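Every protein chain but one is kept in place in this view of the complex.
Showing chain A:
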Amino acid sequence: MLGAYITLTMMTALGVHYVISIIVSIFVVGVVSVLLERLVFFPLREAPPIQDKVAAIGILLFLEALAQLIWGPHYLQMSTPFNQVIAIGGLTITLQRIIIVITAVTVMILLWLFLKKTYMGASIMAMAQNRDGASLVGINTNKVAMITFFIAGGLAAIGASLTSPINLVFPGMGHLVILKAFVIIILGGMGSVPGAILGGYILGFTEAIGATYISNDYKDIIAFVLLVIILTFKPQGIFAREESK
């Protein structure tokens, strides 16, 4: 949400190109995330995990109210230089949508390689699994926490900025995304990149098929019906076992 507003403001107020606006937005949201880590999550590092989550919801409400104060509650539209329509076979699709798909896949692969193949990625995983253990092998946990938040913020900015031209920009634009991300995490298992990808595709296809065969009006409900069903029968998540290999 913040990422989308920053990209939009760069484009409308300063006339900066879409792509450059996104890059600036990645940095700004990344830095905001790092500040939030220092101000909110760092003091809570010894607290029970539920307090982090409550704090995160607090930040969400705060940022939304802030966005409403600065940019107002209206729906805003983001233009894109990539609105050409491309026809492949019998399919017509806008260039923007193709860019979203390609960027999403690229970012996923890069993130996965980063986590699996680099020491920095490994130290992020290590810290998630045992913070004291990470300290004891010599990982600077403060630095890693800040880098993790920067990456998280940057990724959020990319996602928001890319999807804004096909949706709309408004303070509550992230709600549906967050809830769907929650469904995907439950499907794919916490902390598993392949699980998240698989979960994402399952949700996407279920929605698309539901929209076609049941009704487009029920599209967004399908995610939450899935959520209720999964939490009822497999509260630990569908792929949680296999993915903890």
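Throughout what follows, a residue touches a chain if its C-beta (ideal position, glycine included) is under 8 Å from a C-beta of that chain, and two chains touch if they have at least 3 such contacts; residues count from 1.
FYI, contacts and distances are computed from a predicted model.
What name does the UniProt record list for the absent chain among "RNA polymerase subunit sigma", "ABC transporter ATP-binding protein", "Rod shape-determining protein MreD" or "Transport permease protein"?
Going by UniProt, the chain not displayed is called "ABC transporter ATP-binding protein".
Which of these touches the unseen chain: A:20, A:44, A:57 or A:125?
Considering the complete complex, A:125 is the one touching the chain left out.
Thinking of the whole complex, not just what is shown, which of A:12, A:68, A:103 or A:135 touches the missing chain?
Residue touching the absent chain, from the options given: A:135.
In the complete complex, which positions of chain A touch the hidden chain?
Chain A touches the chain not shown through residues 119, 122-123, 125-126, 129-130, 132-142, 191, 244-245.
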